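All protein chains of the complex are present and in place, except for one that has been dropped.
Moving on to subunit A:
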Amino acid sequence: MFGAFRPTQTNLVGLLWKTPWKLSRTRKANVRARLKQVDSVIEAVRASGVQCKALDQALELPKEHEMPPRDKYTVFSRHTKGYRKGIHKVPKWTRLTLRTNPKGF
């Protein structure tokens, strides 16, 4: 039952990577920290006093404290049942802007 040669799923079927269905508490805390970090960048640019289209668009994004948990940890997916999947299923998700979702979903 124990030991290096125990019959686990990983040993029996070869390549088997499992992505958890939802984020752990720690990963969610890291998500929030990253969102706040991005908020601070936008705030710094706003405080500098320049005006540009990119800034207007960035200011329209919801801030971390304004976002519902649903938007922080999941994204819209048209293929998934319930139209939502974990945000960690999106490639490069920690370095992308994924704050808004289609209205009603």
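Rule of thumb we're sticking to: a contact is a pair of C-beta atoms (placed from the backbone, for glycine too) under 8 Å apart; a residue touches a chain by one contact, two chains touch by 3 or more; residues count from 1.
Just so it is clear, contacts and distances are computed from a predicted model.
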Among "EKC/KEOPS complex subunit CGI121", "Large ribosomal subunit protein uL30m", "RCC1-like domain-containing protein" or "Translin", the UniProt name of the subunit that does not appear here: "Large ribosomal subunit protein uL30m"
Touching residue (missing chain; options A:Leu23, A:Val38 or A:Met67): A:Val38
For subunit A, residues in touch with the removed chain: 33-34, 36-45, 47-55, 57-58, 92, 94-97
